[in-house]
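Input: one structure, supplied below.
The other protein chains are all here in position, but one chain of the complex has been omitted.
What follows is chain A.
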Amino acid sequence: MSARNLLWDAAKKCFAIGLIGITVRDRYVSIAAVRGASMSPSLNPLVDEASSSRRPISDDYVFVEKFCLEKYGFSHGDVVIFTSPTDHKERHIKRIIGLPGDWVGISHIDDVIRVPEGHCWVEGDNLASSFDSRSLGPIPLGLVRGRVTHVVWPPSRIGRVERKIGHQSVHSY
């Protein structure tokens, strides 16, 4: 009888922890793994830019905060995680280059595009191997799932993810 009670107690505790854990993950903060080298050198840095193997040594794990989703207040240079507009099961991590109303220059076709209302323009830091707004077009802000603030794993890479303004010319009007 007491063994059953113990088991029941443990089950209730697990359930409560799961309940709270999933809520916190959905609404406040979460951890995400970074795949691929599209954000090198900020995330998953490549050891040797010139080497033939384009794979980073290890995957970074990053801390994602979701408080920014209350007001959808983002700044230029924020690193965000968003659902891919072509496949809703995929998540991408990129840097915001342009916000609604900005004119964004696209280097490879020498053109400027105005970012529409409610959208943002995202690009990877590693422009050579990044699948981003240059091919997807502007991303609706409604797809953004959080802002990447810190690298939490591996230990040697723990630190803030800096907000930086890219090399591109962005003009706001």
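Couple of notes before you dig in:
In the analysis below, a residue touches a chain if its C-beta (ideal position, glycine included) is under 8 Å from a C-beta of that chain, and two chains touch if they have at least 3 such contacts; residues count from 1.
Here is the rule we use: contacts and distances are computed from a predicted model.
The listed options are "Exportin-4", "Peptidase S26 domain-containing protein", "Armadillo repeat-containing protein 8" or "Acyl-CoA N-acyltransferase", and the UniProt record of the chain not shown names that protein "Peptidase S26 domain-containing protein".
In the complete complex, the residue from A:Pro41, A:Gly101 or A:Pro116 that touches the missing chain is A:Pro116.
Within the set A:Pro41, A:Gly101 or A:Gly142, the residue that contacts the chain not displayed is A:Gly142. Contact between chain A and the absent chain runs through residues 16, 19-20, 22-23, 26-27, 71-72, 83-89, 116-119, 140-144.
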